[in-house]
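One protein chain omitted, others in place.
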Amino acid sequence: MVISGIRLPLMTSLIVWAVIWEIVGHTDAGFILPPLSSIVGRVFEIVPTASFRDALLITGRAFLFGNLIAIGIGVPLGILLGRSVIADRLLLPWVNLFLSAPLSALVPVIMVLFGLGETTIVLTVVLFSMWIVVLNTRAGIRAISPSLVEMARSFGASRWQAFSRIYVWAALPEILAGIRLGMIRAVKGVVIGQLLVSVVGFGTLFEIYQSHFLMEHFWALLLVLFAFAFTLNELLAGLERRFAYYAASR
Amino acid sequence: MTPNLAAAAPRHMTDLPSPLLTARPIVEVKSVSKTYPGGIEALSGISLDFPEGRLTTLLGPSGCGKTTLLKIIAGLIPASGGQVFVDGREVKGPGPERAFVFQDFALMPWASVIRNVAFGLELRGVAHSEREAIAERHIARVGLKGFERKYPHELSGGMRQRVGLARALAVDAKVVLMDEPFSAVDEQTRRKFQEELLELVANEGKSFIFVTHSIEEAVYVSDRIALLSRRPSRVSAIIEPKIARDDDPDRIRRDSAYLDVVEEIWQQLKHYLD
Amino acid sequence: MPISDLATALPRLREAPARRWRDVLIHPLVLRLLSFAAVFALWEYAGRIPLSPAFPTFLETLGGLGAIIADGSLFKAFLITLYPLVIGLAVSVLLGVGLGVLMGLHEPSEWLIAPVFIIAQAAPLAALIPILTFAYGIGLTAKIMTVCIMAMPVIVLNTLGAVRNTPKSLLEMGRSFLASRSQSIRLVILPAASPMIFAGLRLGCAAAFIGVILAELLITPTGIGDVISYNQSVADYPKMYAAILSIIAFSVLFIEALERIEVTLFRPEARA
Partner (left out) sequence: MKPLGRRLSIVLAAAFAAAVAMMFGSVAAQAQGKVRVALGDVLSTETLAMVIALERAKEKGVDYQVTHFSKEDLAIQAVINGQADLGIGTPYAVVQKSKAPLRVLFQGTRLVFFPVADKSYKSWKDMNGQPITFHARATGTEAIGNIIAKREGIQFGERSYVPGSENRIIGMMKGQIKATVVDLANKNLLLEKAGDRFHVLPGVTAPASDETLFGNIEWIQKNEKQVDVIVTEFLRLWQEMAANPAVVEQERVKRKLMADQPKEVLEGITRFYTMATKEGVYAPAGGSAEIAKADFEFYTEAGQMQGPVAELKVEDFWYLAPLERARKALGS
């Protein structure tokens, strides 16, 4: 958007929203939506506390571990589906089902099976993020141009050489895109998991703030979570763009 | 009214001293220039006339601004300087008297062939039955009879371009502007198109402005060729190949005059590439 | 090397009947049934071990499903759940597509509104649900709002993306034939954008289902959320799993139906 010649980057309009939030905060709606300034004040009050750090630690660990499992299982599964028609026809319906199904309904099942500790949160993360990793990896493998495959075979590459030298790298952009999308869904998964379990990590903090009607603390925690999710998304998008040129070589 | 020649004296290529075509200029480009926002100067003070009822080709190295000039004449892009007159009236934007044929066909994938061809009339508010009748006629005219209900993704590249051409003809514009229309089709279809274009120019009584980077194609179809220099382009030569076009189209390709002109133009354009 | 090539490479005479049998095996439908049967068998086996007292076998779950269908509680629950879902989805679609198109055509509004949705798309909006409870109480409004905040971002951004990258040559074609602004929007931009807008609607639909279930599990247990949490609290796991299975199956079928409607109504060329 251009105002009097200056090219305004997209995100600058957030300042406008921040001002509106501040104004609304001072009106009677302030109980539900406290002024932004006091919320930011709370952020600095909450973040250094031990309970926040513990919550962050649990969330971070569950997020990391969940993603590792999701990628550890998702990428090979995606490659398997990409390369073998049988596996594809057998497993693809399930992958698509889990991708579009409302997985939040499965969280109570995980809670009942694996208790309400970190395990459930890790599993929720895996459940939320794995399927997109599988699909993208599969798409990446299937999109490898046949000429690249023939070129590898013409130079006598063994199956493992062809795989590790060419397929993985050629499919890397899709795999990375899958991992990025998986991580975004994982952020939602780790929060939804904690909200539903409500006695672990941020779930506990939200529960305490909610039962004592502490709106400023609640919004402060939301602000921190949203900021984290957004920066993570931007970082990953940047990383992915760097690898995009691999696709061109297909 | 003799065509006014650009500042640079274009060398006359024709061997016979016969006068230039006597037809009046339907389109007059008067010292048009174009600079893109990035500071790239595509055209600098180019002036050119396009005889009515004839096919004139803009030929030049790639990136010399021939498509830019064509789009300025079509009114799709504003010129940075100079004017363009069509049938005496200055061009301010697209107009009913000009129709455009796109390099990448620009067909609506969700619309059938007949709806695509009748689209120009649909926009003008022509009644459904009337515009479909006109469309059917032009569909047959370009040899696509029987494909009215098909969809673009069901047609070959060549057939899709015929739809684009039929769409341009359907609005009965005086000037048909064609931006490298055959570059997206295979060689054999391309030759067939060139032969059909000759017949079209002869029978339709419209004026055609044709952009191509293929010298053979230009010489084969054009009554007049405007050779454009490298960017910022200006007219470096105007050629009117003296080739008898009335009889067998294949004979033209073997005609010595045709081959001489092709060689002549190649010598001119070659040094632009090094 | 796909299995069919393998088949042809073998000596022809000996295994003619085997090859026919193998072709049947790799037929997509057969394989799909096989995979479902395998998973349900695995589930039955896991339930029998038992993996955990809270893990009923597949047959018990079917029994539970039969029970909640027979006593009508599943049907009643679906009606209650569908109410906020459909309203929320309708609002999200109308508002979402409207906003997306507005932003696609009018840059200042894109500058103002898009960042909010870009953040919403990346952020875990489920955390907002308690705020909605404070603002709108525990009634229907809070649940409809939950469905909206979950479904809208993806619809808006997909529509914006679709409208923004309408093929340039189509736009120029429209202009060259003197299409007016409204004609250009109605006859070129929207039809060209419709496939991607529909993709956004399907994603929005999936998000809406997540939203309504979260609303029913976090705000107050009503509809399917009530069947799930009540049966969980009384440890009637077959009914609990049956309820979860039914809402997941329903959401997949709902999205499948949406796709079919899209093809029949809006995409004749896909059908041809």
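A, B and C are the chain letters, set down in written order, and residue numbers restart from 1 in every chain.
Assume a contact is a pair of C-beta atoms (placed from the backbone, for glycine too) under 8 Å apart; a residue touches a chain by one contact, two chains touch by 3 or more.
Owing to the predicted nature of the structure, the values given are computational and were not obtained by experimental measurement.
Q: Just list which of the chains on display the missing one touches.
A: Counting the whole assembly, the omitted chain is in touch with A, C.
Q: Among C:N165, C:S180 or C:S233, which one touches the chain that has been omitted from the display?
A: Considering the complete complex, C:S233 is the one touching the chain left out.
Q: For the full complex, which residue in A:L14, A:L33, A:L56 or A:I86 touches the chain that was left out?
A: Of the listed residues, the one touching the omitted chain is A:I86.
Q: Looking beyond the chains shown, say which of A:L77, A:A101, A:I179 or A:L222 touches the absent one.
A: That would be A:L77, which touches the missing chain.
Q: If the missing chain were put back, which residues of chain A would it touch?
A: Here the touching residues of chain A are 49-52, 69, 72-73, 76-77, 79-80, 83-84, 86-87, 111-112, 114-119, 122-123, 126, 159-160, 163, 196-200, 203-204, 207-214, 217.
Q: May I ask you to list the residues on chain C that touch the chain which is not drawn?
A: 1, 52-54, 133-134, 136-139, 219-221, 226, 229-230, 232-235
Convention: only the chains that are shown with their structure count from here on.
Q: Quick one: which chain's Cα centre is the longest way from chain C's?
A: Farthest by centroid: B.
Q: Report the inter-chain centroid distance for chain A and chain C in whole angstrom, where each centroid is the mean of the CA atoms.
A: From the centre of chain A to the centre of chain C is 18 Å.
Q: Express in whole angstrom the distance between the two chain centres, defined as the mean CA positions of chain B and chain C.
A: Centre-to-centre distance between chain B and chain C: 49 Å.
Q: What's the distance between the Cα centroids of chain A and chain B, rounded to whole Å?
A: 52
Q: Taking the touch rule as given, give the residues of chain B at its contact with chain C in the complex, in rising order.
A: For this pair, the touching residues of chain B are 71, 74-76, 93-96, 98-100, 102-106, 108-112, 119-120, 122-124, 150-154, 171.
Q: In their complex, what parts of chain C are in touch with chain B?
A: It is residues 167, 169-170, 172-180, 183, 187-188, 191-192, 194, 266-269, 272 of chain C that touch chain B.
Q: So in the complex, the part of chain A that touches chain C is made up of which residues?
A: Its residues touching chain C are 1, 8, 10-14, 16-17, 31-32, 85-86, 89-91, 93-94, 97, 100-109, 112-113, 184, 187-188, 190-192, 195-196, 202, 206, 210, 213, 215, 218-219, 221-222, 225-226, 229-230, 232-233.
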